[in-house]
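Sharing a structure below in structure tokens format, with a few things to ask.
Only one protein chain is missing; all other protein chains are in place.
Right after this comes chain A.
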Amino acid sequence: MELIQQLVNGISLGSIYALIALGYTMVYGIVRLINFAHGDVFMVGSFVGFYAVTMLGVGFFPALLLAMASCAVLGMIIERIAYKPLRNAARIAVLITAIGVSLLIEYVTIYLRGAQPEAYPSTLLPDRNLELFGVVISSQSLFILGTSLVLMVLLQFIVHRTKIGKAMRAVSHDAEAARLMGINVDNTISATFAIGSALAGAAGVIFGIYYTKIEPLMGILPGLKAFVAAVLGGIGIIPGAMVGGLLLGVIESLVSGLGYSLWRDGVAFVILILILIFRPAGLFGKNVREKV
């Protein structure tokens, strides 16, 4: 029974990682940039949702949409100001800039509202516990898993079945050639950041509801874990992020369940190292990498 409960715990934790990893992996898949500020956009989304609920008094869905919209705008602004001027620079320069943006968002948030935590109102979503043979499953964790799956399918659809998705894949394949074909590369990249950041915003609101406590540095660790999840599944591959997230959540729960709770984060990063050494393309990666 304990083992099954640990699996359930792991899947609910993994759904959160998956939710954040989707945006990570999508941006990487299109522009080949590991957007380290993703975890902080997630944090901003969480706070936008919180203030929407507590100050404007709106319900769950308006708050979610508001958070997604603000994060989409924030994502586009970050891309225009910080990444676009570096589009032809070495990749390491962009990576370092991403870290700078991440710190900037964290500390501007602290400057604006202080570092004290906030608690999400508990009445936003119904929270019932289902008990099956002694295993407790919270309705919220099912909801999170469902949301992640829906968003994953939606993202797959956008990337593979829509016009903008086609443009994204073309830009990802060869930006110069895409430009010659009449695709507006700048707008396409902006759209990529908007969608990826909106996903982070949604994850932020859902995280807030599930874990109650939010604070300005909350994006760092989940952001890193989501990065591990994305690499585990094969960075750039959308279903890979989902599977990587769930797998990482389950592994972490099992490690804690065996009594090594202090090793949990360590194990997550050991996985990252092992994957990078032995299977850099990730679990879903192929030799000829499929472009998203």
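By definition in this document, contacts are C-beta pairs under 8 Å (C-beta built on N, C-alpha and C of every residue); 3 or more make two chains touch, one makes a residue touch a chain; residues count from 1.
We take it that contacts and distances are computed from a predicted model.
**Q** Would you kindly match the missing chain to its UniProt protein name, picking from "Heme exporter protein C", "ABC transporter substrate-binding protein", "Sarcosine oxidase subunit delta" or "Ion-translocating oxidoreductase complex subunit D"?
**A** Choosing among "Heme exporter protein C", "ABC transporter substrate-binding protein", "Sarcosine oxidase subunit delta" or "Ion-translocating oxidoreductase complex subunit D", the correct UniProt name is "ABC transporter substrate-binding protein".
**Q** Check each of A:Gln6, A:Asn35 or A:Thr188 against the chain that is not shown and name the one that touches it.
**A** Hidden-chain contact among the options goes to A:Gln6.
**Q** Identify the residue among A:Pro117, A:Gly146 or A:Pro280 that touches the chain left out of the display.
**A** A:Pro117
**Q** Would you mind spotting which of A:Ser70, A:Thr97, A:Ser148 or A:Ser253 touches the chain that isn't drawn?
**A** Missing-chain contact among the listed residues: A:Ser253.
**Q** If the hidden chain were put back, which residues of chain A would touch it?
**A** 1-2, 5-6, 9-10, 12-13, 36, 95, 99, 102, 114-117, 119, 122, 129, 131, 136, 138, 211-213, 215, 217-218, 220-221, 223-224, 252-259, 261-262, 264, 269
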